[in-house]
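Only one protein chain is missing; all other protein chains are in place.
Coming up: chain A.
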Amino acid sequence: MSDLPLIQADPAVSSPAATTRKGGRGRGSRLLSRTDRVVIALMVLVPLLLVVGLVWFPALATVALSGTNWDGIGPIGEIEWVGGRNYSDVINIYPPFVPAVQNNLLWLAALFVVATPFGMFLAVLLDKEIRGSRFYQTALYLPVVLSLALIGFVWQLIYSRDQGLLNAALGTSTDWYGDPDVNIWAVLVAAGWRHVGYIMLLYLAGLKGVDPSLREAAAVDGASEATTFFKVVFPVLRPINIIVLVVTVIESLRAFDLVWVVNKGRNGLELISALVTQNVVGEASRIGFGSALATLMLAVSLVFITVYLATVMRENRK
């Protein structure tokens, strides 16, 4: 508060236009003290180094390693180059690959078509300030707070064929986690259970930010609840919608923990991320082969990232 008048009193900054347009650059640098410049340089350099070191370098290294048959042991100089063999192996002779791609797509579809709209629905309900809404909010958000390892444990207690709650309650003997036709759906329910809470919270935050006068105006015009939501509120939530879309895509691409806790991503629960881990982590150490899988996953992610960036940039240009 106190520095606001100070800035305005500064004769060097007569009007905002003067600093941003012509000549602004020269005057701006004179305004910055030495310390400021160092700080700004650090603020640019440190994140840049982090991004290059922790994102770009590993990504490029993965792509490079995908052309080798490195087993993770020995100096880098001894790594043997095998060209595209890993890729042809992945596609031609690696049975879990195709189910993994299918499961990743199924994951995306399930979260997008079922879990996300349901989360939105719950957010709208909770936004009505019904009695005990805080309790429901906490209950629904709880799975997001819990670690996925714990979620896997909780659902194992429910799904276990011989000792689980579900079979005991229904009197059935369905092999929820072992039957490859069933287990992907069983896991999707668990994944959706968590995703719904996440989406609900995002929408709830968005709904609280919607200008009440919009709703009042709609009510005055005689619009029904549903019309108000779809024609007025939902369009206003556009920024939230984009975030939710991105979150959903990211969640389905990086889906990993739950299937890993259940059976390490085998037997019907294959996901590309789990296959990468199976090959790279552990005694197996087929780092070259695992990197090829990771590169394929990167390529798929790039499609979504490109679409997202294109959308956001078009938005900014407007």
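The criterion applied here is as follows: a contact is a pair of C-beta atoms (placed from the backbone, for glycine too) under 8 Å apart; a residue touches a chain by one contact, two chains touch by 3 or more; residues count from 1.
What we mean here is this: contacts and distances are computed from a predicted model.
Pick from "Carbohydrate ABC transporter substrate-binding protein", "PadR family transcriptional regulator", "Chemotaxis protein CheC" or "Ion-translocating oxidoreductase complex subunit C" the UniProt protein name of the chain that isn't shown here.
"Carbohydrate ABC transporter substrate-binding protein"
In the complete assembly, which of A:Pro96, A:Gly119 or A:Pro143 touches the absent chain?
A:Pro96
I'm checking contacts with the chain that's been left out. Which of A:Leu140, A:Ala218, A:Leu237 or A:Val261 qualifies?
The one listed residue touching the chain not shown is A:Val261.
Suppose we count only contacts with the excluded chain; which residues of chain A make the list?
Residues 57-58, 61, 69, 71-77, 80, 85, 89, 92-96, 147-150, 152-153, 156-157, 159-163, 173, 175-180, 183, 256-257, 260-264, 266-267, 278-279, 281-287, 289 of chain A touch the chain that is not shown.
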